[in-house]
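My questions will all concern the structure given below.
The complex appears here minus one protein chain, its other protein chains still in place.
To keep things simple, chains are lettered A, B and C as they appear, and every chain counts its residues starting from 1.
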Amino acid sequence: MDIIVLEPGITELSIKHIIKKLESKGLKTHISHGTERTIIGVIGDTSKVTEEEEDAIRAMTGVENVVRILKPYKLASREFKKENSEIKVRDLIIGGKKIHVMAGPCAVENKTILFSIAEKVKSAGATILRGGAFKPRTSPYSFQGLGEEGLKYLAEAREKYGLSIVTELMDTKDMDVIMKYTDIIQIGARNMQNFKLLLEVGSVQKPVLLKRGLSATIKEWLMSAEYIMSQGNHNVILCERGIRTFETATRNTLDLSAVPLLKQLTHLPIVVDPSHGVGKRDLVAPMARAAIAAGADALMIEVHTNPEEALSDGEQSIKPESFTKLMKELKPIAEAIGREI
Amino acid sequence: MDIIVLEPGITELSIKHIIKKLESKGLKTHISHGTERTIIGVIGDTSKVTEEEEDAIRAMTGVENVVRILKPYKLASREFKKENSEIKVRDLIIGGKKIHVMAGPCAVENKTILFSIAEKVKSAGATILRGGAFKPRTSPYSFQGLGEEGLKYLAEAREKYGLSIVTELMDTKDMDVIMKYTDIIQIGARNMQNFKLLLEVGSVQKPVLLKRGLSATIKEWLMSAEYIMSQGNHNVILCERGIRTFETATRNTLDLSAVPLLKQLTHLPIVVDPSHGVGKRDLVAPMARAAIAAGADALMIEVHTNPEEALSDGEQSIKPESFTKLMKELKPIAEAIGREI
Amino acid sequence: MDIIVLEPGITELSIKHIIKKLESKGLKTHISHGTERTIIGVIGDTSKVTEEEEDAIRAMTGVENVVRILKPYKLASREFKKENSEIKVRDLIIGGKKIHVMAGPCAVENKTILFSIAEKVKSAGATILRGGAFKPRTSPYSFQGLGEEGLKYLAEAREKYGLSIVTELMDTKDMDVIMKYTDIIQIGARNMQNFKLLLEVGSVQKPVLLKRGLSATIKEWLMSAEYIMSQGNHNVILCERGIRTFETATRNTLDLSAVPLLKQLTHLPIVVDPSHGVGKRDLVAPMARAAIAAGADALMIEVHTNPEEALSDGEQSIKPESFTKLMKELKPIAEAIGREI
Partner (left out) sequence: MDIIVLEPGITELSIKHIIKKLESKGLKTHISHGTERTIIGVIGDTSKVTEEEEDAIRAMTGVENVVRILKPYKLASREFKKENSEIKVRDLIIGGKKIHVMAGPCAVENKTILFSIAEKVKSAGATILRGGAFKPRTSPYSFQGLGEEGLKYLAEAREKYGLSIVTELMDTKDMDVIMKYTDIIQIGARNMQNFKLLLEVGSVQKPVLLKRGLSATIKEWLMSAEYIMSQGNHNVILCERGIRTFETATRNTLDLSAVPLLKQLTHLPIVVDPSHGVGKRDLVAPMARAAIAAGADALMIEVHTNPEEALSDGEQSIKPESFTKLMKELKPIAEAIGREI
């Protein structure tokens, strides 16, 4: 059901024109005359009214506003599926009682460094190895990633250390090569509304980690999840990684309230990436703790053996020792809210 | 030390003009010619260079930019005072090992309701009672608070239940009446840059709870703390209560990363107000837990026995039963990070 | 008329409870059962439903959302008064065919400089002299203005050059002294929601220039105008001066679309202040031209004979020669849209 608010002084003819249009779409209407405004209640399955039809109604003479009552996403909504979705990643479950931690370097730089980091995060308790082979960089002159070579190292690290892997897909053209290696396909913040890419990953069954766009609302983010799910792939994991605000003291503003809010709106699991969220190494541990306390299902943390030599995002990577310490701190917090890590 | 970046192609005359100006202020300069830019390093106590003098230099012919190296606040900075400030509120210490919880209604409505709430939050473990007697409301037609009558009820509740009290000061004219009753003077978000009000509360020794403005940067917030401290009152407590962003799914975006960041930048204690931060009752508890995990020294939470009848902010108030449950959940999280509540 | 959207699965009892509450406020209700949601249409004069009552309804069990159809401001709305308000300032009219230009230094520094600037802006075509005697500065260590001495110089300049004057009121305590001298009382951006100050200037009949807050929505801004008007002072002039966004290349983001939007929503005249809006001298002229083209009723521009020595905001002040040139450029643009300057 939707509500159409009419302008004061609208003519009877215009009202008839609007009603005729709605009826032509198989919808019923109900007019209420208030003291200061007349409104039309639209009855029927308005979820079939597309965005453009809504715009068209808003564009009609005499219409002041159209208020949509229903959420624009369906498959991603908690109403569609009451129980939490548990996403299977090889032998792991994301979205269950156990909180998983994805850790690793921002970019895969070479095999030695990657293996060294993988070994350490594994022994500290991480279950998934992160690392970019295709890197979105704001400068064309920056390191753009190792490409397939990097993917191979990740796959080797998976075998050697028993870690699942997650890595980013940046372009539809790279879909085949990414599919060949990764366990979770990451869609980066800058591609959250790259709709062709969403359709592409929607057509497979591999889990997708969908990062929130820098300036994406919760609603838009869930609409992007809906894009993927509408193609048949319901294995979507959401990842909060900070939004852009006026504050420049941190790289982004990590929106932790998104975690409990999403738990109400959707059945999909939620990961928090404090590394990108704050962009400063010293703030990663407290925000990781806070994310767990807020109810996150998993964490994604940048770890590097030598942040000073990292080819990407060294400023926000923590060292393996700090990561090990953090994992210990997270344990009692997880237990305090009835989970384990 | 500051840096003045000069435009490419600046004339020798303009450079001399700039140097002369700096020297007239007792500062020394050091020129470095780079391949693409010339810069002037300014040596001496540039913290005495005021904002307007900096602007004036920026306005000079040939100046591309002025980069200030030092922070504009001094008394509020961690460099000025290495140890955490512990603020004494009657017999309590804010900023010590123990985390305090301030709870109560948004506005003081009448004695019965206030006392009922006070009794319940006290027994759940709160140590400070909050409640507004002067209310900043966006509409002139909304309830504006009980004024002094409300302050009296707060003072009576303090005696009866052994709680300290915190209430908001909105105008310099109300300073005397507020001083007569409250233990902590609250400066609301909308008044964070009401500089006359800051000077006024700076001239007494009573603790001041300074809420962050809706769109205030961390730096501006600390500058407002500096305003108060510059008048001699060093008893400033900072309160994060959410910032304004593009996201409308929550009332504000609670910036929890401000907590560990402020711990680096300042020695002042930090309170988190999740009620205003999110504006939705169901999100208050998870964000309160997250605030503790992030390192907050205290919480400020809106509690009402009957949110449906509250005269202000009912939507974000939790019931006493929920508050009691929350206090229990906070305990193990506080312990997990070496604190108590 | 308002709309209350109910949660799916709400009980009949909860619905009755909500209806009873609405009826207790003299409102009638009308229930519509849609396929996916039930909604309650509220009939009657819902403009009397205050903010807190709305919150209280939103806080009731089973309520998903409350959608307000009517705007929360009345006196400031175009519906309340169809024709443009013309505000009389001594012998001038703001909001009529003629576009007025307010010009002068950011702060009044001394008599000589003020008079020199006044003379030049007058001869270039400005009709109102601006200048701050009480200055809101983010640092307590910055120049805070000359106080009453500055007001005297402004009044003397008014006599000598035949300019009306506008200056800022920062605190209720300064109301009497400001009233003694100024023609227009300016409420600064940081005080847009200093409600006690709004009530104070609402109780006189002198024109008030209400600057938009750094992060104030158009709705909140009009609510602040409503505050002033609710006390009887309808002589309110709105001033767009830039909002805070993520962009740091300009001091603020000048929201020129506010001009034509406000022309639809309100009958009050609109001034644009490009100096604060952009914060960079070279951008002032193009944005002043754009403001006129967008339909502004007046401009407020910082002019200083020697920006390099200005005690405040030198970076964004233009020189008298530039101002004279700008005034000439504005003339044909004003004529192109049927106005004069």
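In this section, a contact is a pair of C-beta atoms (placed from the backbone, for glycine too) under 8 Å apart; a residue touches a chain by one contact, two chains touch by 3 or more.
Bear in mind that the values here come from a model prediction, so they are computed numbers and not experimental data.
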{"item": "Among shown chains, those touching the left-out chain", "value": "A, B, C"}
{"item": "Contact with the hidden chain (one of A:Gly96, A:Gly125 or A:Gly314)", "value": "A:Gly314"}
{"item": "Chain not shown: contacting residue from A:Ile4, A:Ala133 or A:Met170", "value": "A:Met170"}
{"item": "Chain not shown: contacting residue from A:Glu226, A:Asp255, A:Asp273 or A:Asp297", "value": "A:Glu226"}
{"item": "Positions on subunit C where the hidden chain makes contact", "value": "215, 217-219, 243, 245-250, 253-257, 259-261, 264, 277-278, 280, 282-283, 286-287, 289-295, 329, 332-333, 335-337"}
{"item": "Missing-chain contacts mapped onto subunit B", "value": "1, 3, 5, 8, 30, 32, 34-37, 39, 41, 43-47, 65, 67, 69-70, 79, 215, 244-246, 248"}
{"item": "Footprint left on subunit A by the chain that the document does not show", "value": "21, 50-52, 55-61, 72, 136-143, 170-173, 190-191, 193-199, 214-215, 220, 223, 226-227, 230-231, 244, 281, 307-315, 317"}
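To be clear about the criterion, only the chains that are shown with their structure count from here on.
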{"item": "Interface residue overlap between copies subunit A and subunit B, same or different (over half shared)", "value": "same"}
{"item": "Chain with minimal offset from the mean of all protein Cα atoms", "value": "B"}
{"item": "Whole-Å separation of chain centres (CA-atom averages), subunit A against subunit C", "value": "38"}
{"item": "Subunit B-subunit C separation of Cα centroids, rounded to whole Å", "value": "26"}
{"item": "Distance between the centres, which are taken as Cα means, of subunit B and subunit A, whole angstrom", "value": "31"}
{"item": "Junction residues of subunit C, two or more chains touched", "value": "215, 244"}
